[in-house]
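What follows is a short report on a single structure.
What you see is the complex with one protein chain gone and the rest in place.
Order of writing sets the chain letters: A, B and C. Residues in each chain are counted from 1.
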Amino acid sequence: MSATEIQSPRSAAKIGSNRIAPQYRRHGGSKGNFEMLAWLFMRLSGVVLVVLIFGHLAVNLLVGEGIHAIDFGFVAGKWADPFWQIWDLAMLWLAMLHGTNGVRTIINDYAEKDATRLWLKIVLYAATTAIIILGTMVIFTFDPCPVVNGVQLPGGFCPAP
Amino acid sequence: MQVHKYDVVIVGAGGAGMRAAIESGQRAKTAVLTKLYPTRSHTGAAQGGMCAALANVEEDNWEWHTFDTIKGGDYLVDQDAAEVMAKEAIDAVLDLEKMGLPFNRTPEGRIDQRRFGGHTRDHGKAPVRRACYAADRTGHMILQTLYQNCVKHNVEFYNEYYVLDLLTVEEDAVREDGTPYKQKRVAGVVSYDLASGELHVFQAKSVVFASGGAGKVFKTTSNAHTLTGDGMGIAFRRGIPLEDMEFFQFHPTGLAGLGILLSEAARGEGAILRNSEGERFMERYAPTIKDLAPRDIVARSMANEVREGRGCGPNKDYVLLDLTHLEPAHIDAKLPDITEFARTYLGVEPYTEPVPVFPTAHYAMGGIPTNISAEVLQDNDTVVPGLYAAGEVACVSVHGSNRLGTNSLLDINVFGKRAGIAAAEYAKTADFVDLPVDPEAYTLDLLNHVRTSDGTEKVAAIRKELQDTMDANMQVFRTADTLNQVLTDIASFEERYQRISVQDKGKRFNLDLLEAVELGFLLELAKVMTVAALHREESRGGHFREDFPERDDEKFMKHSMAYKDEHAPADGSAEAIAGIRLATKPVVFTRYEPMVRKY
Amino acid sequence: MPTKPAGTLYRGREGMWSWVGHRITGVVIFFFLLVHVLDTSLVRVSPEAYTAVIGAYKNPLMALGETGLVAAIVFHAFNGLRIIAVDFWKKGAKYQRQMLWTVLILWVVVMVGFSIRHLSLALGGH
Partner (left out) sequence: MTAELAEPASKIELPAHIGGGGDIPSFDVHLRVRRYNPEVSDESTWDDFHVTMYGTDRVLDALHKIKWEIDGSVSFRRSCAHGVCGSDAMRINGRNRLACKTLLKDLDTSKPITVEPIKGLPVEKDLIVDMEPFFQSFREVMPFLINRGHEPTKERLQSAEDRERFDDTTKCILCAACTSSCPVFWTDGQYFGPAAIVNAHRFIFDSRDDAGDMRLEILNDKEGVWRCRTTFNCTEACPRGIQVTQAIAEVKQAILSRKI
């Protein structure tokens, strides 16, 4: 019995009837661990995001005057501090990648035609790339103390001109 | 019509069929035709165990096992076959273990064993632990393991292909004593593809029948709806005799009213039968091994209790199986499924309440006669080259007039394996036999008759009446009167069967049509059983004649052989009217002389 | 395959409905995030533009919307933790139902607290 060569996966054609409806025939399997890593990433990023997002919401919406406090100065004030810069950057990346991978799963699940699936994913990845680049640039190239029309905007954190 | 060509064609994918397929598939081009997906076969319903004298927990040997088998079968067992089975049992179990079957284990990690009815140490001294088991799912594990190994070996299955006819040719041959005779030789089988409604002819050098039992001739039965005796019916119609059909086993503990089986393993683990007075009545009937007496004895004792007014329930028509003194943890470990059946189907909690039970039609001891190489006999001493049978459909006969629990799972493995090897070896030496002209004509006729008939009789109604009369008159107790009643009833059913019609006229998945065909087999087999029972004017094993309550070795220590014979002499006898010719076949004795059967 | 009429909806239990919720909230948050990054980027364009757009957020309707969004995030976050527990904690699968109820209770508590605070801030005005 041990002499039998075992091929894997079992070929459908050789065993049983070969009446498998075409839409169920499995396309070639995937190589590598991408799906596993994606799965793992969803969970790890999820845990970190809980901290990041809840912190973000608390500071922005609940502390002090809540949403009324949000204006240019508020944002500028936060990003003057490298702590918040890193915080928001991490949140941006993790949330975008987490969300993108989530939406990728959903597209895989529901897009029926291969072509549709491909297009939707292209759009998704393009949007994600654009947003991540944009967001990163904003955080890093942001100047909390712009000089608008020669006038220094008010802000306690700005160096005196 | 499509024609396929295979060296070996196996009919049925239960335990016997798949065990054969694993052997034959590695030796010859093999196809398995089965009317059910393999894992739906009724082997999966078997619960208690499969016995072999492994002696893993107690001293035991295969000779004691042989003796128990012979005594259990009330000496109508062919002793050469019983020896083969008991001896090969050990390898049969080990084979399964090596294929991956997850047996329960002893603390040392060996296969665990439990007690079962009629299995004793040293020729009846005391019960012995001989049944290897996997909780109360032994049959399930066997069926799954065999299917898994079929997948491993790339066995080709044709699922939901109903075999409806056996193709043979007849040629001149000479017996050993020099007399000429017409020898049948296998050419193939005709099958009906359920999905498309098309007929497929399979030309084959060897054919193995492993199509299981015929429990659906009875109303209260542990058997599946699909166990309609097709294999026996097909063979019988094609001139092959059926052996010992009067012996049908009634299992003592079916859920009352439903027939769903509660394994003997329950009693093996210590459960006790009680009547309405709470009495452990088996102490009266089998003082030594009590509740673990063989099934025929226990079933009759139960029926007797009920007859004498000590039954339980509103109609006083069942007795009780009491597990309440067992530890719930023990019950969960050893009998999880059957206790769930009691909960699901009767709403009884076996931890705290006894379970209502009554005998249920369980196992056909008789069937297509074979020798120990699983070759099918055409008459007492010649075989049909290329035709094999194994499992419940066959009669080797290792079970004689009463099968011991756990011997059937053993039977299917031992003789399934033998059949598979023999069929493949034969196919290597033999040539294909030319198919008869119009091979599918008979089957087409059969189907067209049913499909196009515009009668008014309903299949289900006839079947129900058949099952009712069989339950009432052909069950645990029989007399000439009740048996004649059955024959009268069947005659009228057969007449009505000519006028049945089916509502579904389509081709796809026409189960309506197939139920009608199956009813044809049931009627035929019920008739054979009853005629044979009428002829056996004695009581032995599963066959109990109230008008002849003693065993009569003088006249009846022989197998009965029923042949389909439309041209039997019109002598007015029951069998002639039924179109059956009855003959006998001697029992093979090797070492054990018949004794009085006492437990 | 049969066309019409459609079969009934599968009557899944807590597990299935929580997954439906998780999926919907995930997508909602994702699209919000796209917009949110875009509007925040306006700080780079000009403080006025940013303040103008942010100003648009500061009306009662948007306040309700924000509450909804936070509700989605909170549910997704808590349920996400539940899923992680199912995946990594030995007894997670066994207690998934209890954990879901915990998630919902926590969700209600957090949202009640948040709504009171946020809506009173947002609607209270100055």
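What we mean here is this: a contact is a pair of C-beta atoms (placed from the backbone, for glycine too) under 8 Å apart; a residue touches a chain by one contact, two chains touch by 3 or more.
Remember, predicted model here, so these are calculated numbers, not experimental data.
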**OP:** List the displayed chains that the omitted chain touches in the full complex.
**Re:** A, B, C
Subject >> Contact residue for the chain not shown (choose from B:97, B:379, B:457 or B:494) >> reply: B:97
**OP:** Tell me which residue among B:174, B:195 or B:472 touches the hidden chain in the full complex.
**Re:** B:195
Subject >> Given B:5, B:27 or B:152, the one touching the chain that is not displayed >> reply: B:152
Original post:
Touching the left-out chain: which of B:4, B:27, B:307 or B:458?
Top reply: B:458
**OP:** Return the single residue from A:38, A:52, A:120 or A:134 that touches the missing chain.
**Re:** A:38
**OP:** Name, in rising order, the residues on chain A that touch the hidden chain in the full complex.
**Re:** 1-2, 6, 8-10, 12, 15-17, 19-21, 23-24, 26-27, 29-30, 33-36, 38-40, 109-110, 112
**OP:** Provide the residue numbers of chain C that touch the chain removed from this figure.
**Re:** 1-5, 7-16, 19, 23, 83, 86-88, 92-94, 96
Subject >> Residues belonging to chain B that touch the chain removed from view >> reply: 36-37, 39-42, 44-45, 57, 93-94, 97-100, 102-112, 134, 137, 140-141, 144, 148-149, 151-152, 195, 224-226, 257-258, 260, 269-270, 272, 274, 276-280, 283, 312-314, 320, 322, 325-326, 330, 337, 341, 344-346, 353-354, 458-461, 502-504, 506-512
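Note that in this section only the chains that are shown with their structure count from here on.
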Original post:
Taking each chain's centre as the mean of its CA atoms, how far is chain A from chain C in angstrom?
Top reply: 16
**OP:** Starting from the mean Cα coordinates of chain B and chain C, work out the distance between those two points in Å.
**Re:** 62
Original post:
Which positions of chain A touch chain C when the two form their complex?
Top reply: 43, 46-47, 49-50, 53-54, 57, 61-62, 65-68, 70-72, 75-76, 92, 95-96, 99-100, 102-103, 106, 127, 131, 134-135, 137-138, 141-142, 146, 148, 153
**OP:** Over in the complex, which chain C residues touch chain A? Could you list them?
**Re:** 23, 26-27, 29-30, 33-34, 37-38, 40-41, 43-44, 46-48, 50-51, 54, 57-58, 63, 66, 70, 73, 77, 80-81, 83-84, 87-88, 114, 117-118, 121-122, 125-126
